[in-house]
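Every protein chain except one is present and positioned as in the full complex.
We call the chains A and B, going by the order they appear; numbering starts again at 1 in every chain.
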Amino acid sequence: MYDVVIIGAGVSGAAVAREVSRYTANVLVLERCEDVCCGTSKANSAIVHAGYDAHTGSLMARLNVRGSQMMEELSKELDFPYRRNGSMVLCMAEEDRPHLQTLLERGVANGVEGLRIIEREEILRREPNVSPDVVAALDVPTGAIVCPFGLNIAMAENAAVNGVTFQFDTTVTGFTAGEEGWTVHTDKGDVTARCVVNAAGVYADRLHNMVSAKKLHITPRRGDYYLLDKAAGEVAHATLFQLPGKFGKGVLVSPTVHGNTIVGPTAIDIEDKDSTATTREGLDQVAQKAAISVPGIPLRQTITSFAGLRAHEDGGEFIIGEVSDAPGFFDCAGIESPGLSSSPAIGEMVAGLLKEKLGLSPRPDFVAKRKGIVNPQTLSFEERQALIRENPAYGRVICRCETVTEGEIVDAITRPLGARSLDGVKRRTRAGMGRCQGGFCGPRVMEIIARETGMDLSEITKCGGHSRMVVGKTKEGAKA
Amino acid sequence: MEKRQLTCIGCPMGCPITVTMEAGEVREVTGFTCKRGEAYARKEVTNPTRIVTTTVRVAGGLAPMVSVKTAQDIPKGKIFDCADALRAVTVKAPVSIGDVVLSNVAGTGVDVVATKAVAAAQ
Partner (left out) sequence: MNSYDIVIIGGGPAGLAAAVSARDAGVERILILERDSELGGILNQCIHNGFGLHTFQEELTGPEYAARFIDQVEERKIPYLLNTMVLDVNHDRVITAMNKTDGLFQISAKAIILAMGCRERPRGALNIPGTRPAGIYSAGTAQRLVNMEGFLPGRKVVILGSGDIGLIMARRMTLEGAQVQVVAELMPYSGGLKRNIVQCLDDFGIPLKLSHTVVDIRGRERVEGITLAQVDENRRPIPGTEEDYACDTLLLSCGLIPENELSRAAGVDLSPVTSGAVVDESLETSVPGVFACGNVLHVHDLVDFVSQEAAAAGRSAAKYVQGQLETDETPIPVAAKGGVRYTVPARVHPHRMEEQQVVRFRVGAVYQNAYISVYFDDERVSRRKRQIMAPGEMEQVTLKREDLLSRPGLKSITVTIEEA
């Protein structure tokens, strides 16, 4: 019997796993997909919100501000890309100014530091690409950007190193309450646990409703995005939000930690919990709105567009804690924006609840630090030479666009919770994330995965399941 | 009388050419702009031929496949027979350009030859 079964290996599940791995507990993470970071956590704005947005006194506000404060330290401890670039909330119409003031006051009340309202001249000086129509902005020096894959993978890897077991390709189908805890039914058999953590993203309501009479309802709220080529330059230095107002709810224009520009999202409520398809209307909407704050935004230099789903619960609040009519079953539900920003704090909070519930004691051999995949581009010329001498695979470039070497890809596959798919390699190393989108490196990465895992090349998938990259060999096809 | 519609491949004009046939004989060719168009159309309706390019498997080579072509053009109707015949062929490395990988493919009297060199694996 496990002490804790965590359902979902997104940022919330991974954060809980990592924080609970500080204690001597027997923990299992069940994930429906083939890898960590496959749902909401992989497709979002990649922003660490400062915390001025959520209602004062809400759990969302508290965890956001706390998460934002923890993130920088965590990024050093677990070695993932993070940058405090600051953010601005742009006010584009004089009549919307009062909303800016409201936002400032709320931020101060929530405990966000350094907030101030800045005027047109300063905005345009700091952000020359912003529309000259800008009136004022809320300046948010604690706003930051993060690699969401990096954060999610780092927390999961660190949890694994500290003894947490991860089981992928496993879908939870139901629960039975027992004397000592829960039996979790899955398509791969049953597991038992003293406590269950429901961190199932857009599916968290479904799981919750299996055990509780007090129903939740999560709406998948789709957000469409554009990602621009690094060659487009730094369109925005800070993360540029639009103040909701005269022009409706806006979209953001932000640099990413890797030097791209991200533009989006829409907020379109849909039924299908799996439908991350973009639509023409959605993408057009993003383009139109982005042009309000950054008129010359070079969307021609788009390298990909994508959509993600936020798990919006009807109450618009994070639902975290033990379910009152299901003892030992902990929800981590309704984790929509600012969920990524809050995740370290969510992990801390849920781990605290579990510790108390189960009477856990600290693990004496807990390893707090994790070393990420070496990015040779961050090394000096001499360091890089030494690295290649030590392991020549670092001298062979596989992904030309992002200059990712064979050494990095092998590391991504062979380290704890290693990648088994092209997307898994991409999220860990950025191979295939550049302007040709894997056109050149895709087949090379497939070969390396096959070699390192012993899989046949025809079994290699883009993202697990039925997403095979090739359907067979030539010369075997039926007669036409 | 049978009318065949063709697109000339001589240049980007792509003239739409109509060939009127009777008892297998060309009666009339219309729609072409230049001599090349007429000649193409006459050949295409009486004896259309193609060079077939594909690949065959290599055993013991540095590459798993080698590219091949029919040494001359073969009747258009034999394209699939040619491709199918080559599915069963595996050549042993080393392979040189021009090596015959299959002679008299699909009874056409035409050989299939390698178009790339493949060295033997060490």
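We adopt the following convention: contacts are C-beta pairs under 8 Å (C-beta built on N, C-alpha and C of every residue); 3 or more make two chains touch, one makes a residue touch a chain.
What you see is a predicted model, and the numbers here were worked out from it, not measured in a lab.
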| item | value |
| --- | --- |
| Omitted-chain contact residue, chosen from A:P132, A:G359, A:G454 or A:G472 | A:G472 |
| Per the touch definition above, residue among A:P141, A:G163, A:G245 or A:G395 touching the missing chain | A:G395 |
| Hidden partner chain, residues of chain A it touches | 227, 231, 274-280, 282-283, 302-306, 381, 384-385, 388-389, 392-393, 395-397, 400, 403, 435-440, 442-443, 457-458, 461-480 |
| Touch residues of chain B, complete complex, unshown partner | 6-14, 33, 50-55, 57, 63-65, 67, 69, 76, 79-80, 83, 97, 115-117 |
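Simple rule for what comes next: only the chains that are shown with their structure count from here on.
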| item | value |
| --- | --- |
| Touching residues on chain B, where the partner in the complex is chain A | 55-57, 65, 80, 84, 86-87 |
| Chain A to chain B touching residues, read off their complex | 474-477, 479-480 |
